[in-house]
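Dropping a structure here in structure tokens format, bear with me for questions.
For this view, one protein chain was removed and the others were kept in their places.
Read from first to last, the chains carry the letters A and B; within each, the first residue is number 1.
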Amino acid sequence: MYSGKLCSKEPVKTKEQLQALLKDTRGKTYYKEMQNLEVDTDLLWKTIQTTLNSRIKTWLEICSRCGICAESCFLYLANDKDPTQIPSYKIQSTLGEIIKRKGDVDNAFMQTAMETTWGKCTCCNRCAMYCPNGIDTGVMFSYLRGLLYQQGFVPLEMKIGAGMHRIYYAQMDITDEDFIDTFEWIVEEYEKDYQGLKVPVDVKNADIMYTVNAREVKYYPEDLAYAAILFNLAQENWTVTSKGWEETSLAMFAGDWEACKIQVKHVYEAMERLKPKRMIGTECGHAHRATVIEGPYWMGRKDGKPPVESIHYVEWVAEALRTGKLKINPEKRIKTPVTIQDSCNYVRNGGLKDITREIISYIVEPGYFVEMEPCGENNFCCGGGGGFNGIGIYRNHRNKGLTVKRDQIIKTGAKLVLAPCHNCWDAIRDLEEEFKIGIKWSFLKPLLIDMVEIPESMKPAS
Amino acid sequence: MYQFLTGFMFWVSVSIFFIGLFVRFIFYFTGLNWRLDRVAYKSYPFYGIKGALKSVFKWLFPFLTRVWRKHFFITIASFAFHVGAVIVPFFLLAHNVFIRGKLGIFHSIILNQLTADILSWLVVIGAVILTIRRIVLPQARILTRGYDYFILFLAVAPFITGLCARYEVGNYSFWLYSHIIFGEVFLIAAPFTKLSHLVLFFASRIQIGMDFEIKRGGMKSKNGMAW
Partner (left out) sequence: MFKTILLAASADHACDNAAKSAFRLADLTNAHITVFHVLGMPAHGFSQEVIDVKTGEKVEASEEYISWVKEEIKIYYAKQFEKTKSFDIKIAVGMPYREILREIKNGRYDIVTLGGTSKEKISVYKKHMLGSTVLRVAKASPIPVMVLCRPSSSFLKNISSILFCADFSKESDAAFNFAANLAKFFNCNLDIFNVADISPVFSKNIIEQDEIDSQISAAYKKIEEKYIPHTKNIIKTVANVCEGIPYVEIVKYAREKNSSLIVIAHHNKENENFGSNMEQIIVRSASPVISINK
């Protein structure tokens, strides 16, 4: 069976392979090799037989093909109601077809399926709320991603991302040393501004173990400093772990279930080693989904919960503001029209809608907050979820998809968009770059830093 | 002929219908796998039941969910179709008399003639609207295959033939036979075709309700998942 040097059914296992993939500009060689990739139809059918259970089978069977799901999909709306963008059509013409043909599909079919799976669905699960039969097409696409990944039909960046987790236990090539080093370095920069600021590393039995997104370490280390400052201001007994500090999982986007397990196991081991009271993840949606919501199942934890109580950063912020651990200077509350982007991964799929609204009640001057329409669980995906942001070959699909969010934001008249999710933040940044609608966007941390009152004991020494 | 259809075939089709659907319903749940589905079905019974009930209930009545409100027209057509399709076969006087002859059971809720007529017509009209919708709307057209029309036909044929018999259009016994045959075909086909959504609708809704309630934030938001 043909196997390319870069594009094969084998997952990335060495740093050299990763380097080779990273060097392949725009995946020229990778996608060229994909043209020759053979489909292991036996394996495909065998995998389906062992993993496809009554839920997905039933979904595919009882789909009334009524088309009600069409308007639930932002990509359908963004693409001028192109019928081929209907969730039902997308899944029936890919997964449905594979099953109908008992796995007997060819290279061209798989490549089309790949485009549909990563370029036409962000697994935002919005359609699940709109189907009378309770069919969750997002879940099925996630399943299909696994099948395609196994066959090697996966976009370059997803292959790399999953490989990163396998090698670095992080979505980017950042070692444990890099992480601690960067965290300490960046906190050092702020020591003068906040007395007593420090990063406790590997402290056992702390109240909080903080986990991050590797992108913060690589490109936005300020975010780490802000987290440290806010924990210190709130006088939390917190720590970071020198191993298992990465909360995200591009492996989940890639459908590399084995890597998902490798990654989340690493984090859970850190929890078990340090025994914190709680784990708090950074302002990232899919990281929460991967480590807190899906992770327990990859690890086979029957109660569906991580080893220690794990919450999203917004939950901690709401709690800190509610209990007065963090105090907002009322004069510094946001006084520009502001809206919030609800992240699919922890709002629709995590139930934290009310929590973010509570935060807004503390940090935004009454009268300045405008909801998007629709919002909460019904909000549309930012346009960049599920790995969509990062995939080069589907960039045009993605940019087209952003128009729905753009129009939603314009309609609110907001000048600032709160985006407590890395993917949403990135997508909104890109939509501003693409369409220039004159908005600002922000995580919560930098806004809070400007708003919170600093206790005397932490003010800079004079 | 009549004997065969109302005797042997009656028993066969009714058995297949009930046993078949029951088996499908049970198999749906035994086929679930908490690890593959990534839902801790059994760990949180309270939330599981709550989510399941809510997910079924809200979709069982018109306009309780966002979708039912948003798609006004199809909601009306769909409910008109389904309400009649479920109620008429069970509560029609003629059916009741027939079943008493067979089983000796007679239940007291009987539709009066007018209601039965209206409901039956609603089924037919609903089916027509749903068919037209499939032809006219691009988002339905691209999804619809011959099979979907066939299923719709299977569902509505007993009503059309039943109405023809009721109004004695032309040859009464032709329509009566057709009615019985189509009715039995429906019963036999139900467990094996998409008509199984008769029970699998509930199964699927129960699952997704539990899914969102147990795993995807139902325990964290004030009102659980807002359908």
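The rule is short, and it goes like this: a contact is a pair of C-beta atoms (placed from the backbone, for glycine too) under 8 Å apart; a residue touches a chain by one contact, two chains touch by 3 or more.
Just so it is clear, the model here is predicted, and its values are computed rather than measured.
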| item | value |
| --- | --- |
| Touching partners, among the displayed chains, of the absent chain | A |
| Touching the absent chain when the full complex is considered, from A:Asn79, A:Thr94, A:Gln150 or A:Ser442 | A:Ser442 |
| Selected residue (touches chain absent from view) among A:Gly281, A:Gly387 or A:Pro420 | A:Gly387 |
| Hidden-chain contact residue, picked from the options A:Glu115, A:Asp193 or A:Glu269 | A:Asp193 |
| Of A:Thr25, A:Thr50 or A:Asn396, the residue in touch with the unshown chain | A:Thr25 |
| Where the unshown chain meets chain A, residue by residue | 21-23, 25-26, 156-157, 160-161, 185, 189, 192-193, 218-222, 250, 384, 387, 389-392, 395, 426, 429-430, 432-433, 436, 440-442, 460, 462 |
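The definition used in the following text is that only the chains that are shown with their structure count from here on.
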| item | value |
| --- | --- |
| For chain A paired with chain B, centre-to-centre distance based on mean C-alpha positions, whole Å | 39 |
| Complex contacts: residues of chain A adjacent to chain B | 51, 53-55, 57-59, 61-62, 64-68, 70-71, 76, 81, 83-84, 86, 88-89, 92, 125, 128-136, 293-294, 296-298, 300, 302-304, 346-355, 376-378 |
| Touching residues on chain B, where the partner in the complex is chain A | 27-40, 43, 55, 59, 66-67, 70-71, 74, 78, 137-145, 148, 194, 196-197, 200-201, 203-205, 207-209, 211-212, 214-222, 224-227 |
